[in-house]
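As you look at this complex, bear in mind that one protein chain is not there, while each of the others sits in place.
First chain written, first letter: the chains are A and B, and each begins at residue 1.
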Amino acid sequence: MKYSIQLNAKGKLQHLLTIEGLSRSHLLEILDRANEFLSFGKKIELKNKPILKGKSIFNIFFENSTRTSTTFEIAAKRLSADVLKLNMQNSSVSKGESLLDTIDNLIAMQADMFVIRHPSSGAAHLIANHVNLAAPEIKILNAGDGSHSHPTQALLDMYTIRYFKKNFRNLRVAIIGDIAHSRVARSDIWALSALGVPDIRLIAPETLLPPEVEKMGVTLFSDLEEGVQGADVVIVLRLQKERISSPVLPSAHEYSKFYCLTEERLKNCKAGVIVLHPGPMNRGVEISSGVADSINSVILQQVTFGIAVRMAVMDILNEESEKYG
Amino acid sequence: MKYSIQLNAKGKLQHLLTIEGLSRSHLLEILDRANEFLSFGKKIELKNKPILKGKSIFNIFFENSTRTSTTFEIAAKRLSADVLKLNMQNSSVSKGESLLDTIDNLIAMQADMFVIRHPSSGAAHLIANHVNLAAPEIKILNAGDGSHSHPTQALLDMYTIRYFKKNFRNLRVAIIGDIAHSRVARSDIWALSALGVPDIRLIAPETLLPPEVEKMGVTLFSDLEEGVQGADVVIVLRLQKERISSPVLPSAHEYSKFYCLTEERLKNCKAGVIVLHPGPMNRGVEISSGVADSINSVILQQVTFGIAVRMAVMDILNEESEKYG
Partner (left out) sequence: MKYSIQLNAKGKLQHLLTIEGLSRSHLLEILDRANEFLSFGKKIELKNKPILKGKSIFNIFFENSTRTSTTFEIAAKRLSADVLKLNMQNSSVSKGESLLDTIDNLIAMQADMFVIRHPSSGAAHLIANHVNLAAPEIKILNAGDGSHSHPTQALLDMYTIRYFKKNFRNLRVAIIGDIAHSRVARSDIWALSALGVPDIRLIAPETLLPPEVEKMGVTLFSDLEEGVQGADVVIVLRLQKERISSPVLPSAHEYSKFYCLTEERLKNCKAGVIVLHPGPMNRGVEISSGVADSINSVILQQVTFGIAVRMAVMDILNEESEKYG
C-alpha cells in the first residue's frame, strides 16, 4: 500500500489516509493546530471557528460507527461546514454498484471533503488514488479502513499523551489487546515511533499478535504484569466481540483472566501512568471498572481532544486545498 | 424516583424529566412561553427565533420515534440550534457499552442540551443525576422514558386544552385506553392535577388500569359511555400493538367493541368537546374515522402546538443555564 499519495508535491498533507509515512513534523503540526480549537480553563472546552463556511463535507460510512461519525460531524459543524451523512450500508452498494462507481457519483455531487469509514483495509487509499485522478480538489480523510489504519484515533491518542506527559522523548508506552486485528494499534505504533517514543511494548496472547510485528521496533510481551512494568502510558484495546469464541480466543472470561487491566495490575506501572482506550469499553473484559473510573483514566478527555484533532486535520487539508487548489 | 433533580436551588427548571413535582406556575410558564413561538392568524403558524444560535443539541434516541424526534429537531432548528441526531439503536449500546459510559462519551463531546428517548422507565432521571455531577451545564429533556413519563406530550396536551377551553378550572377530562402502560396518560394526569382540573376520569378495561391509580385523585370507569358523560375534553390513547393478543387483551376487535371512541359515543360528551390523541392513530381501533376527522378533533393542532411547546422548554432551560451557568 502506497502512502505517499497523501502528500502533495511540496510534501504537505493533501489527504489523511494513514499515519505510516508521516513525519514527526506532520504529526506535530496537527497536534499544535488542535490546540487552537480548545480552551484550557478549569474545564477543557471546544471552540467554534467558521473556517469551513460554505464548504461541504460528506461523511461516507460503509461501516456503522455512531461514535466516529458523530465526532467528525461535530468537528465539521464547529467549523461551520455543511455536513452530509451518507450511510452506505443501505445504499447503492447493496444494489451491486462498484465502490468506484459510488465514489464517482459522490464526486459528481461536488463536495470539498470525504470522510470515509470502510470495512476493507486499503479502501481509503483506493479512493484517494481514484480521487487524485478524477477530482484532485477533493480531500480524503480516512475514518478507519478494515484492520489497516485509523489515523485520527492515533492522532488523538498522541494529543492526549502529549497533553498529560508534555513530550514523547522518554516514554514507555504499552498497548494491550488484540493487536493483530486493530487499526488503532497499528496507527498508534506508527505515530509513537514517528514521535520518537523510545520504548513501545505490545502485550497480547500470541494468537492476537500480527506476524512480523517485531520489525516495527517494538517489544512483545505475553505477560501483562511484565509488559506494563514502569509504563508511563497504557493503551487498552477493545476486545472485538467477533474474536470471542473464534479459534484465536476461547472466551472473554479466559481473556480477561490474563489481559484485563485491573487496579492490581496497574500498580506495576509508573506512578502517574495514564490509561487510554478508544471506546466503547467492555468493562470487566479488557479493563476493570476500577481502572476505567480511576484518576489515571483519560478516556473521556480523549473524546474531547478527538474533536479538536479532527477539526485540526480538516483545517489543514482545507488550507492546502486553498493554497494549491 | 426523585424528581427534584429537575429543579435548581432557586426552584427553576434545569432539566425537564417529568411533570410529577412541577407546580402550576412551572407549567403555566411553559405554556405562556409557547405563545411567543406561535402566530394566531386565520391559521396558526410557527415562528422562528434565533435564541439558540451557536448552541448544540443532541437528539439521543434509544428507541425509534420519527414523530417525536422530528418535532424536537424542528423545534431546535427554528431556534437556530445545531442539531445532532443520534440513533442509539445501532450504536455502541449494541456493542455492549453501559448507558452511563455512552452518556459520558456524549458529555465529552460538549453539547448544550440532550433530548433523550429511552425504552426504560427512569432512564432520563438516571442520566440527569449523572449529568448533574459530571457536567451540570448540560440540560436534559426527557422525550419519553419507558412507561414512566413523556412531559412534553403532556405539556402540549395542556396547551391544546387551554387554547380551546381557556382555563382548567371547571373541566371534566376523560382519558381512554391503556392507562397502565402509557407514559402519556401518567404525565397528563400529573399535569391536569397540577393545573387544578377538578374531574379527571380514566376509562379502561380493568386489565389496562395500573395498580393504586386511585391515589392520583382520579375516578375510574370501565364503561366508556358512562365515563365520557358530560366531558369537556377526551384524550384517546393509542392501543399499542404489543398489548394485543397478550394476556391483558384478547384482540383489537374485542377492544374496539367496548373502547373505540365513535361518533355515537361522543354524543355523551358535552357539546363542544375536544378530542385529543398523541398519534399515531389506529383508526377503527381506539378512535373511529368519524371522530378523528370531526370538528371536535384537535389532533393536528396538537402537533403544531407541540413544536411551540418544545421550543418553549428549550428556551427556558437555556435561559436558566445562561443565568446560573
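Note that in this section contacts are C-beta pairs under 8 Å (C-beta built on N, C-alpha and C of every residue); 3 or more make two chains touch, one makes a residue touch a chain.
All values derive from a computational prediction rather than experimental measurement.
If you put the hidden chain back, the residue from A:Thr102, A:Ser187, A:Ser256 or A:Asn282 that touches it is A:Thr102.
Only one of the listed residues, B:Ile74, B:Leu99 or B:Leu220, touches the absent chain: B:Ile74. From the options B:Leu28, B:Leu46, B:Val213 or B:Leu249, the residue with contact to the unseen chain in the full assembly is B:Leu46. Those residues of chain B that touch the chain absent from the view are 45-46, 48, 64, 66-67, 70-71, 73-74, 77, 241, 279-283, 292, 300-304, 307. As for the chain not pictured, it touches chain A at residues 54, 56, 82, 84, 86-88, 90-92, 95-98, 101-102, 104-105, 107-110.
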